[in-house]
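The complex appears here minus one protein chain, its other protein chains still in place.
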């Protein structure tokens, strides 16, 4: 046991000597949380649009003023011809063009309706769709004002409640995701690299012929990263509570336990990667190239899993991050306890045992 | 051996922070000489050598190698020297032949010359069996010999060997020294660091470094007389114990 503690100490020395890696290790979560919290959002704001007004009457001017006053849009330019639409889109800055038909105001009075085209640059379908919806909403609003005097009868009025995140803040969605990504990648990458590094430099053999048992060697290598990851998780939770006001409605204790479980899952994945790679380079490429995009894309971090094609929904089940994100959202935002999360917890636990078992088997084969 | 001096060092010094690794050493090496650079581990041998081969800039003092200043003309020096490091820095993941091609290539040898040299080396070192094998798969002795030959590919004026015989058996070491003699006979100056005292006997002159300073410099024979001992090992022990 004393020897084992000495070994763990040695691992800590290794980590703390490398100031640059340490800086990244702790700077990363802070930078990412700040970026996500303040900068990154999939809402739209101040989108540059152009107007092609064939009518140039009082009504179109009023509508243009309304749109210009909204925080969503900035009217960047007025164009005169249909042919110019293509040109402004190709430049890339303008995302939408409002095209008012000729005699717009006149039509409204004589025919009761008038037409406006909302032409969007749909190379980005999400932004295009949102712009289209928002513009439409502004126009509907204007229409209602025009029709103030006409009474609508037999109205069904939906009373919508947005639960868990009433202000629809993006950061509520991103905090659990960022935390998961960081814990996953840091834990898996660091362990796989540090073990394969010893293999590459030949020091692994020295450790294995020492009186330490192979299991102790592996645990010894992993323990410091458990501590580092716990610190990271704490920093992220503290920042999200105090800077972004993301609540922790459930039990902090459960949150801590589940986080430790997920850290161990990720570490076991790291160990498995290290058994499969002879060099640090391979270990890094597998843990970075292999884990980064699938974890970001298939975990429900940014993109909703329910909207994916069925095969991908099935594949997403083997991504540990998916389950941890569900757990985090459950504890932090919904405030539920283990009675609602036991299934997800069991899945993570099962994955951990499977990964550890598999790497233990692989190591054994190598040692014999 | 002529009296032309190919290496001259004057008060050459290297400090790392407050630690002085090499402390104002002065010496010179003649053309065609086998110059032994001895010292215990950590005495400053490798640091001194790195300054001479132009990959470490001196903190103070000056030195010329092949007539060029180590501080200001390092790149010119590099055309005139060969170097073999402790790590036998060949690429483990290339074959012997590919290593020869690569190093020959970056020293500016033509394709024809490289082909010729490769054939020569295969002949001389009896490499036929291993020339297409990965260097990583070869025993240490092979790596050393090939590494040395590679450092001589471009016919350098001086070759620097940093503990070239670490970790191999006495027979291989013997063979290795034969290669060194052969190079010296062809007019190449050999600058070699070692901590095997029996190897020191093979050198024309040796310097012994202790704690960053050169404590003795002469032919092995003269040193033994000077210290009144039978072999270089005792010379070394006397110096090292102060």
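Going by the order they are written in, the chains are A and B; count residues from 1 in each one.
Criterion: a contact is a pair of C-beta atoms (placed from the backbone, for glycine too) under 8 Å apart; a residue touches a chain by one contact, two chains touch by 3 or more.
Just so it is clear, contacts and distances are computed from a predicted model.
The protein name that UniProt records for the chain not on display, among "Acyl carrier protein", "Acetolactate synthase", "ABC transporter permease" or "Hydantoinase/oxoprolinase family protein", is "ABC transporter permease".
Only one residue in the set A:5, A:58, A:252 or A:302 touches the chain that does not appear here, and it is A:302.
Contact with the omitted chain, checked across A:5, A:24 or A:353, is made by A:24.
Within chain A, the residues in touch with the undisplayed chain are 18, 20-21, 24-25, 27-28, 31-32, 35-36, 38-48, 85, 89-92, 95, 108-109, 112-129, 132-133, 135-136, 139-140, 142-143, 146-147, 149-150, 153-170, 172-173, 185, 189, 193-194, 197, 277-282, 284-286, 288-290, 292-294, 297-298, 302-304, 306-309, 312, 315-316, 326, 329-330, 333-334, 336, 340. If you put the missing chain back, the residues of chain B touching it would be 50, 53-57, 74-76, 78-79, 81, 83, 85, 87, 89-94, 98, 101-108, 134, 160.
Keep this in mind: only the chains that are shown with their structure count from here on.
With centres defined as mean CA coordinates, chain B is found 56 Å away from chain A.
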